[in-house]
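A protein chain is absent from this complex, but the other protein chains hold their places.
Coming up: subunit A.
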């Protein structure tokens, strides 16, 4: 059972295109989505001013589309593929936000840029300017933008649990890229108005951070990623692909002359073919879902025109040239 919280804080169902778009367009910048088990849903909780009341049409979400026939249990969480989440809400100061971006298998670009800047810190000697790393740009249609959890001028405090203070822009860039398959960044949002208010009944969209009524306002930034277990990350990480080239020994053409014309690319086409196949096999479930997730992500954009992903390369900027 999928519901969302509208601007008034009312829980409203999402069960057809209309109220879905309504939900998307009214959500600024966060769309708070509630997923409940069908049998636990208390329908009386739903607001009364929804456009549609066809309760029969209430559906559970499956990963390939938004509509489902009723009375089918919500599938297990592993069928979902999270795209992003706010984690560790309960241990972080309210002014900070820890965002996890899941990129595995996703074709979508991460899509953001960082820059150097200065931030003001409160220190025992009063206010002090210290160098910091900030998000400088979002690529339209990128994963970072579509989550709505990150914004330009947010200060980056940590990358996967490691503080960025004292590190250079290049170091932070390298750390983020190295963690790009499962990037967890702790930011201090530039816009502090949308912070999660702990006393509210909404605990953010995090799947794992449970009820966080206990408030830890004074808690400093912790190094512990509560909801992030390294082991889990290890398993999250996709394995390297190994292709056995010698399944059916393939002999290279004998070459009797020194001219290169008689040479052929060994196994070239057959291997790349095999690679394709392997990839498909590897992610047999994930791959299928990719397309639909794309649709979901692109339609989730706050742009009311529901434009599709902006073609890649439409906006491009030269990164740094890495000298070897």
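Assorted remarks:
Basically, a residue touches a chain if its C-beta (ideal position, glycine included) is under 8 Å from a C-beta of that chain, and two chains touch if they have at least 3 such contacts; residues count from 1.
Simple rule for what comes next: contacts and distances are computed from a predicted model.
From the set "Ribosome biogenesis protein NOP53", "LLGL scribble cell polarity complex component 2", "Phenylalanine--tRNA ligase alpha subunit" or "Proteasome subunit beta", the protein name that UniProt assigns to the chain left out of the figure is "LLGL scribble cell polarity complex component 2".
Here the missing chain is touched by one residue of A:24, A:157 or A:176, and it is A:176. Although one chain is not drawn, its touching partners on subunit A can still be listed: residues 103, 109-118, 131, 136-137, 144, 160, 162, 167-181, 229-231, 234, 237-246, 249-252, 254-255, 258-261, 263-268, 271, 275, 317, 319-321, 323-324.
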